[in-house]
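With one protein chain withheld, the remaining protein chains of the complex are depicted in position.
And then subunit A:
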Amino acid sequence: MKRFAELLDRLVLTPSRNGKLKLLTDYFRVVEDPDRGLALAAITGDLSFASVKPAILRALIAERMDQILFGYSYDYVGDLAETVSLVWPQNKAEGSHELTLTETVAMLQRASRSDAPKVLATLLDQADVSSRFAIIKLVTSGLRIGVSARLAKQSLADLGGVDVSEIEEVWHGLTPPYLALFAWLEGRVPRPERVAAALFRPVMLAHPVGDNDLDKLDPADFAAEWKWDGIRVQVVAEGGVQRLYSRTGDDISGAFPDLLEAMNFEGVIDGELLVGNPFGKTGTFSDLQQRLNRKTVSPKMQSQFPVFVRAYDLLQLGSDDLRALTYVERRDVLGGFVTTLDPARFDVSRNVAFDDWNELEALRRMPPHPIIEGIMLKRLDSPYLAGRPKGPWFKWKRDPHTIDAVLMYAQRGHGKRSSYYSDYTFGVWTGAEGAEELVPVGKAYFGFTDEELRQIDKYVRDNTIERFGPVRSVRANRTQGLVLEVAFEGLNRSTRHKSGIAMRFPRISRLRWDKPAGEADRLETLADLLDK
């Protein structure tokens, strides 16, 4: 337990990525199985216990020390987990056995919700300060130590001298404490087989087209496709098992039984999940949201919002891994393959013909369908690579939408912005002429420079009409008010908002000090966008 606790302590305070990688790699190299595998699971968030609420922690410490002394302590430290780890009475018998991480995890996993507090107290009694902190962090809040699962996987790749994509490749078939993984990385056994069928493959991602990027590229080397505004998915049917994954590898099969039924093939498709059907109407992202994040979906929901996949790429067909082939070769196989599938559930994302960038730019600005959010450019000779390699794929998004809105409320920010009003709620006009009023349509807290932040902050302070807690209501009427140009990616219908609209990724794109508040946009403008 001590070595794990020390690892956490050091990771929290080590700022550099390389430093963190080194700490992780060395830990995995030195620590034996199964402790290291459980540490890995703790860091990647793949361990679960009967969780312990802060109130239980307070109750445990209240039984053990004077509340006034605890009060002084908590006030000084500021963090409950850390305070408890420090003030917990030293109970460890001299020379008693120090529990390993494996033993600790086993005790916590065996504990039921009702006896979790007792088990926790026993563990804390036997630990030293650092270990107590690690245990409390494990059971209360997850670790949150500034190490992503991706970084942990990179450290494993460093340990074994392999590419991180190889780790991603086998990751989904493995479970803690990852004995086969470590054995492979140490060269003792061959790479683990993808034992479980229908595993996720790491996806290939594109870089945004930057300024002047296109000047250096030859249009003849690239194919173009529309970029559809659904969600990127990986459709895997293998060994009689069907799975639908998000692009981050989350299994979202449960919400789409209708699609799974149509996956009667052996292969892996990369595509866009959309609502509607390939011949008729394609639904909006907000329609798609009706189907997401659900454990089960009713038949009514399935018929009202049917889904289909617009295929971009083919990674595997039968037992053949196609990823090393070129884009042209893969698309060739894909075209033939999709014709064998249920046409109501699958079609192919067509290529967009163009001769030069200007022509493509014109097409991009006037897409043939409202559910298109831009263009994808893919090198004809590119293999399917894991991650976001620079060069083979680009995404060229439609310019974002903008509206002019009026600042209504401002709230204090967090962290180093806590002294500024940096979170803004803005609204647009609604109501009949002469009786207009502002209705809030969104909230944004970035997009401006530090200097602009200071200017807005001053404006907020000078024009406050009411305060409630950290929020100030700002003067905003037809003649007075600050107009913000807000950029956003799209709109969803929302029943939670008074306006009936929710913005996707709103941010402040410009401050319109010059614009009278009365000339800001009306709700109808947004409603039009929604209906398009």
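Following the convention adopted for this analysis, contacts are C-beta pairs under 8 Å (C-beta built on N, C-alpha and C of every residue); 3 or more make two chains touch, one makes a residue touch a chain; residues count from 1.
We adopt the following convention: contacts and distances are computed from a predicted model.
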Chain not displayed: protein name in its UniProt record ("Carbon-phosphorus lyase complex subunit PhnI", "Xanthine dehydrogenase family protein molybdopterin-binding subunit", "Ligase-associated DNA damage response exonuclease" or "Sugar ABC transporter permease"): "Ligase-associated DNA damage response exonuclease"
Touching residue (missing chain; options A:Ile68, A:Ala435 or A:Ile465): A:Ile68
Option touching the unshown chain, where A:Val12, A:Val333 or A:Ile372 are the choices: A:Val12
Contact with the hidden chain (one of A:Ile56, A:Leu86 or A:Leu205): A:Leu86
Touching residues on subunit A - with respect to the absent chain: 6, 9-10, 12-15, 19, 22-23, 26, 65-66, 68-70, 72-73, 76-79, 82-83, 86-87, 90, 128-129
